[in-house]
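Below is a structure I'd like to ask you about.
Omission of a single protein chain aside, the complex is shown with its protein chains in their original locations.
Chain IDs A and B follow the sequence of writing; residue 1 opens each chain.
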Amino acid sequence: MAKIRGDIKVDIEKCKGCELCVVSCPQNALALSDGINKQGYHYAVLIEDVCTGCTNCSLVCPDAVITVYREDRKTGKKKPVAELRNVTGDIKIEVGAEEEEGN
Amino acid sequence: MQEIEHHYEDMDIVCERPTALLDKRMHYCPGCGHGVAHRIIMEAVEELGIQENTIGVAPVGCSVFAYHYMNVDMQEAAHGRATAVATGIKRCRPDKYVFTYQGDGDLAAIGTGETIHTVNRGENVLIVFINNAIYGMTGGQMAPTTLLEQKTSTTPYGREAPFMGNPLKITELLAQLPGAFYVTRQAVNTPLHVRRAKKAIVNGFKWQALNKGTCFVEIVSNCPTNWGMKPVESNKWLEEHMLPFYPLGDMKVPSKEELENG
Partner (left out) sequence: MGELRLMKGNEALAEAAIRAGMDAYFGYPITPQSEVLEYLTREAYKRTQCTILQAESEIASINMIYGASGAGARVMTSSSSPGISLMQEGISYIAGAELPCLLVNINRGGPGLGTIQPSQGDYFQSVKGGGHGDYRLIVLAPATVQEMADFVQDGWELAEKYRNPVMILSDGALGQMMEKVELREQIDRSKHVIPEWATTGKKKDRERNFITSLFIQPEEMEQVNLQLQAKYKTIVENEIRVQEVQTDDADFVIVAYGLSARIGRKVMELLRADGIKVGLIRPITLWPYPYETVSRAAERVKGFLSLELNAGQMVEDVRLAVNGRCPVEHYGRMGGIIPSPDEVADVIREMYSKIQ
């Protein structure tokens, strides 16, 4: 099976070391740093290159400090960002209100 | 610790801080669910493209400074009065998306009257209710939603029904009111729950445009600081103690016809 490549970037100075991302990672790719940031917190770091870009860590992060990257599974190429930006992926809003919105 | 080689350039961003959430360090305690709730609300606003038309109300509670983080027009409200403030705004600016963001003390104790009447009138606003079973801001006193036997600074031996009453399931109560259009209970303790909570919030905003009543999203959340737990432990406690009493899921969903005959 082709490996799905993902990666994360942590905004270290805003991280409070709550560890919620660490336990949410199905790949066990995360840990808290040995060192501390300016606020005195151990911050989240990727410790193994096994990230799949599943977004779990980012979803549970209370401080919105984790950016998740992913490579397209099939082609290995970039996808239009707009297509990927929708975090929930499964939102289907069954309202006929498309026109009314954003007014 | 092993150094990981990053390859951001040849990948796409699939998840990042919404721009509607200002790029600031939030004052919440480490691991507090308020942060997740803030983020998903702002993601919803951003994705729906309604940032220019959204007005938020944050009353007293830990989230009183929500206006420091949410990049939309906002009003701070007196303790318990967020839904009255939201009513005032919505009645005068009916074409805007108005939401409140309230704690359990705010919404289900001091503000119970306003909450019930706002939903009963079916004000076209979104109410986001953060249930962390405790008073966070004032240092961990009993909330209306505090569980039986739960220890807080004012129930040092645990909450006992004969003396302190029972935990209030206000969401179930509100779902009975005809003015409620959409009532649901969600949580933010796992990735799956966060996804669902966000979907609920997106619906809550979106359905405001139908002018058919109040959308109410309860979010079961944690308060690691006043529960006296580490964040990871608090989410476990939430799963084991809160969710059995406050089961997740929709309590009132609009029918297909209601959604179509907008």
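One rule holds in what follows: a contact is a pair of C-beta atoms (placed from the backbone, for glycine too) under 8 Å apart; a residue touches a chain by one contact, two chains touch by 3 or more.
These numbers were taken from a predicted model, which means no experiment stands behind them.
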Contact set of the excluded chain (shown chains only): B
Options B:Met11, B:Cys32, B:Leu48 or B:Val64, residue touching the unrepresented chain: B:Val64
Residue of B:Gly113, B:Gly228 or B:Pro247 in touch with the missing chain, whole complex considered: B:Gly113
Residues of chain B (touch criterion as defined above) contacting the omitted chain: 51-55, 57, 64-65, 67, 70-78, 81, 84-89, 91-93, 96, 113-114, 117
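Everything that follows uses one rule, which is that only the chains that are shown with their structure count from here on.
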Length of the line joining the C-alpha centres of chain A and chain B, rounded to whole Å: 22
Contact footprint of chain B on chain A as seen in their complex: 5-7, 9, 11, 13-14, 16-20, 22-24, 31, 33-34, 39, 41, 45-49, 53-56, 58-72, 78-79, 81, 84-91, 93-97, 100-103
Complex contact set, residues of chain B against chain A: 1-2, 4-8, 10-18, 21, 25-26, 28-36, 38-39, 43, 47-50, 53, 95, 188-191, 194-195, 198-199, 202-203, 206-207, 209-210, 224, 230-232, 235, 256, 259-260, 262
